[in-house]
Structures are given as structure tokens and as C-alpha cells.
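One protein chain omitted, others in place.
Up next, subunit A:
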Amino acid sequence: MKKLLTASVLTIAAACTAQAQQQGGRLDIVVQPEPPSLMLGLVNNGPTQLVAGDIYESLLRYDTDLNPQPSLAQSWEVSEDGLTYTFTLQEGVLWHDGESFTADDVVFSADVFLRETNPRLRVSLEYVDTITALDDHTVEFKLREPFGPFLGVFEAGTMPMVPKHIYEGTNYSENPANNTPIGTGPFKFEEWVKGSYIHLVKNEDYYLDGQPYLDEVYYRVVPDAASRAVAFENGEVDVLPGGSVENWDVPRLTEMEGVCSTGEGWEYFAPHALAWLNNREGPTASQEFRQAIMYAQDREFVRDVIWNGFGTVATGPISSKTNFYTDEVTQYDYDPEKARELIEASGYDGETVRILPLPYGETWQRWAEAMKQNLDEVGVNTEIVATDVAGWNQRLADWDFDIAYTYLYQYGDPALGVSRNYLASNIAKGSQWNNVEGYENPALDEKWAEAAVAVGADARQAIYTDIQKEIVEDVPVAWLLEIEFPTIYRCEIKDLVTTAIGVNDGLRDAYIEE
């Protein structure tokens, strides 16, 4: 009886919101930098996903607590042994060119196209044995061994559905269709004036009745951060996705009348700022020295002043926003005295330590200066090395650094976005998204592997708690801040951010309230 009641209350609530949603209107959103391409299956950087997330969809979406929600799959089942995942697809879904979306497209996308083009998905697909279309609307993924986070890889940026009838048998990267992307999403590609804007229009044949609500969306390319702030002030753009303006502009803009902001919509990525410490050579090769770096930094000051209060001081490798986090680890509070002792114990000889800031804007520059000051205070000679993005990439790929800032996405699960940074098997020169710091700990490597395939959340939590306790003692990297990128928008825009990847997830639910 009680169950029935909640169900009917929910239905009424849903009906009420459905009535309130108004049709029509246009949104102008800042995108920066200009995406290289809108073909989400080939390019999946942030700007591409922001725009192409309206065009392409995947089987699932994730709510802000990271629970899977229906998208192109209306339901799914997992067998008890954790080896078989069966998805039932939505009926009546059409590609933007009018062809029907079927299970064959899913098989082609996951098993053929993305295996070749998406390095991040490729790693997860190692656990997959077969992908089969049981009928037009049913797809079955059979795994070799249970893979805990498997339900977490069906997000549009990781596994976008690409049309088989356009790409099969072609050279993917040179297919002319890349310039006129065809997806199943709520908005269709209309026009791209390079250097200026990308125009998307409502998909009239979208499979959800009455959706999307908006008529059109313009993604505006504005290269200068101050100009982006002015554009929002002027009313030329309605939405500033997280990270569009420098942090010190955020309070000024959010205090304007009729302006709202939210920190939600980043749970899936959970951007985790850290400093890679070179574990191979130099002063940072010493564990005591690395611990000293943790104690020497006033990370609360950084959060409050440099990040204007946005963010949470990180305690370890796993973000508190994602699954399997624990705070039962050594806490490195600001303690210069302790840092000095540890530096002495490490046998530091006054060698200059090179700090490589992240070349992504002023905030990061200031942050490196704060770290320099903190380290200078405890007797470490430091030097900030200036680079641009390309030079930064190169130095990291060549392991030519002592301390280097970065932030990494966690992708909803430690096995997808965290372990990659600490596994010895992931040490490889030439790429900057692996174990760049050169940390080797065979005992922990085994535990990471064990946690990835353990069945059941409790079992996984136990192993991850263990890992976090141990690794925080070692400090292979300096964990700094769980970054918060507030999305700033005009308050009359409703349901802009409803999932764990926020504005990136397409605007199928967004509407403008008069």
C-alpha cells in the first residue's frame, strides 16, 4: 500500500512539472576553446562534448548521485554473476537523417568504431568478450570477468552512438560526414561559422514526446575570458559553463539580478586537482620530502582566496564526490614546522625544485605562485617554469619536471578514472594521462586490480578504503583540491543541469520559464 502511494505521488509530481515546461526559445552558451570537431566518437575533449552532447547520445545517463538513468536504453538487466548486461533500447528512435536507430548501431559503435577511436573506452572494453544484437531493440554485452564499474561507461562522451549506415567500412577520421554530424540527440546540427558560433536546432522527430523544449541553441566562441564575462553581463549569452570565466569574476556575475549558479553537474568527472611529483629522481623521489610538500601547503588559503571559496580540500586519490571515497586516512593539515622537519629528514641538499603550472589561465598561475611561496617558507628552493599548453604536454610526456599541476577526471569510479594514475603498468613515456609521476607499488597494484573486478559495492569499498589508507602515506602525487566549476546562468532557464555531467549532457530537459 505504501509503495503504491509513493508511486502515485511521484506520477502527480511528474505531471505537474510536465505542464510547467514551456516550449520555444533560444539559448546562447559560451564554448571555449572552439572544438576541433563535433564528431564525438572521434574527438572527446571538453568543448566537443559540450556541443556534441546535444547531437549524440549513449545508452545511459547518470543522475547527480551517479545512478544510471535511461537514455537510448529504456531498461537494462545485469545477470547475477555480473557477466551479462542486457539493454532494451527505446523504440522509434531516428537518426537525424531519418534512418532508424537499432541494436546494430550499438554493436557497430561499441565493438567496431569506438574500439578503434576511443582510448579510454578501449581499456574498459578489454573486459568485454562479445557484444551481440539479440533483436532490433535488444543488445547483450558479455564480459570475460565481472567488472565493477561497467555500468558507468555508457555516458555519451565515453560511448556515443554513431550511425553504422554512415561510417561502416569508411576511413572514420576522413569521412566527410564528420562535418555534418548525425546523431540521435535532441538537437540537430545546423551551421558552424568557424571562429564565431555553432548553431543547433530542435530535433522535431525526437523520441520523447514534446521534447526538447528549446527551439535552438547557439554555442558562441569567445576567446578572451574577460570578454566572456562581459558577454554574460550584456545579455549576449545566457549560460557560462563551468570554467568559462576566471574565478574572481564569479562572485560579481552571480550577484547580478536574475542570475543563478550551480556547482552540480560535475559529479561524473569530479575534477581532482593534483600535483604530479617526480618519484624517479630529484628531491621529490623521497617519500619524506613528498609528505613535507603536503604539510607545507596552505590548501585552505588556496581554496578561499585563489578559488574564491569554490572547491573542497582533497584528502587522497579518490574524490569525495564519487563512489568508494573514505576520509579515514592521514590528514595533511597545513603545518610548516612538520614540513621543515620532514625536509631535513629527507636529506634535501638545496637543489632547485621546478614547479610546472597548468597553462590554463590566471587562476592556475596564481596557484603555482602560492605553492612556491609555501615551499620557499619551509626552506625549499623553487622555480616556476613557464610553458604554454603544448610545451607542458611535452615536458610531462618526457618526465621533465619535479612538480607539475594537473587535474584529472574520475569518471564516476576509481577503476575508470583513478587507478590509471598509480598503476606501474601504466608507466609509459610519451603520454601524459597515465602514471606520469612514476609510482611503483606492486602490492597496491594488485589491490587496484582486485577492486576493479570485485563483485558488490561493499567488497569494493573495503578494498578501496584499504588502498586509500596506504597510498596517502606514500604521497606519490600531492592531492590538492576537488575543483568546483560553477555553471552560471539566467534563473529563468530551468532544468539546465539535471545529470552528473551537467550542461555536457545535452539540453533535452532544459526550458525557459517566462
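To be clear about the criterion, contacts are C-beta pairs under 8 Å (C-beta built on N, C-alpha and C of every residue); 3 or more make two chains touch, one makes a residue touch a chain; residues count from 1.
Note that in this section contacts and distances are computed from a predicted model.
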{"item": "Undepicted complex member, UniProt protein name, chosen from \"Helix-turn-helix domain-containing protein\", \"G-D-S-L family lipolytic protein\", \"ABC transporter permease\" or \"Sec-dependent nitrous-oxide reductase\"", "value": "\"ABC transporter permease\""}
{"item": "Listed residues A:P223, A:P251, A:G309 or A:G456, member touching the removed chain", "value": "A:P223"}
{"item": "Per the touch definition above, residue among A:H199, A:K338 or A:K469 touching the missing chain", "value": "A:H199"}
{"item": "Among A:S261, A:Q432 or A:T465, residue touching the chain not depicted", "value": "A:Q432"}
{"item": "Chain not shown: contacting residue from A:Y409, A:W448, A:W479 or A:Y511", "value": "A:Y409"}
{"item": "Option from A:D111, A:E168 or A:E233 whose C-beta touches the chain left out", "value": "A:E233"}
{"item": "On subunit A, residues whose C-beta touches the chain left out of the figure", "value": "26, 28, 33-34, 36-37, 43-46, 119-120, 122-123, 173, 178-179, 193-197, 199, 216, 218, 220-224, 226-227, 230-231, 233-234, 236, 387-395, 397, 409, 420, 428, 430-434"}
